[in-house]
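Yeah, one chain of the complex is gone here, protein chain that is, but the others are all in their spots.
Up next, subunit A:
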Amino acid sequence: MKPKRGNVDVESGVFFTLSGLITMLLSMNYSFGTAARMGPGFFPIVLSGLLTFLGIAILVSGLRTRKPVVPSAFDLKSVLIVCTAIVLFGLLLMRAGLLITVPLTVVVASFAQHEMKWKQTLVIAVALTVFTWLVFIAGLDLRIPLLPRFV
């Protein structure tokens, strides 16, 4: 489960270098201009150059170190569960309304806990739905649909 290999500096170095290069590539489409009349590309190109440089520097220092800091295991399950819940909420809220979206999101997200406790989760889901209904729709009158559109 836990990989012993890896190096936080190498990983972040690669991340920053790639981000810098991609930004530079994209910014090439915008005119650079001159110092006196900076074009829209001036600032991003200068910055992405700097970012690439820093990324390479971090990468090199990571490759040279004798005692690499090993990153913790990538917890794909938790990332996927939480992000699914977030995206689900975004997709459903306008279409299905608050009364369906909130409990569903809570249940999906709750799979991220140490071990799924169904009873507790359902109680929280119901309580939170009523609470958000009272606070955001009844109280603050935000423009959020309560019920599904076809009702």
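Note that a contact is a pair of C-beta atoms (placed from the backbone, for glycine too) under 8 Å apart; a residue touches a chain by one contact, two chains touch by 3 or more; residues count from 1.
Basically, contacts and distances are computed from a predicted model.
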Which of the following names does UniProt give to the chain that is not shown: "Zinc-finger domain-containing protein", "DnaJ like chaperone protein", "Xanthine dehydrogenase family protein molybdopterin-binding subunit" or "TctA family transporter"? "TctA family transporter"
Sole touch to the unshown chain from A:V79, A:L134 or A:L147: residue A:V79
Against the hidden chain, subunit A presents residues 8-9, 11-12, 15-16, 19-20, 23, 26-27, 30-31, 34-44, 47-48, 50-51, 54-55, 57-58, 61, 69, 71-72, 74-75, 77-79, 82-83, 85-87, 89-91, 93-94, 102, 105-106, 109-110, 112-114, 117, 120-121, 124-125, 128, 132, 136, 140, 142-144
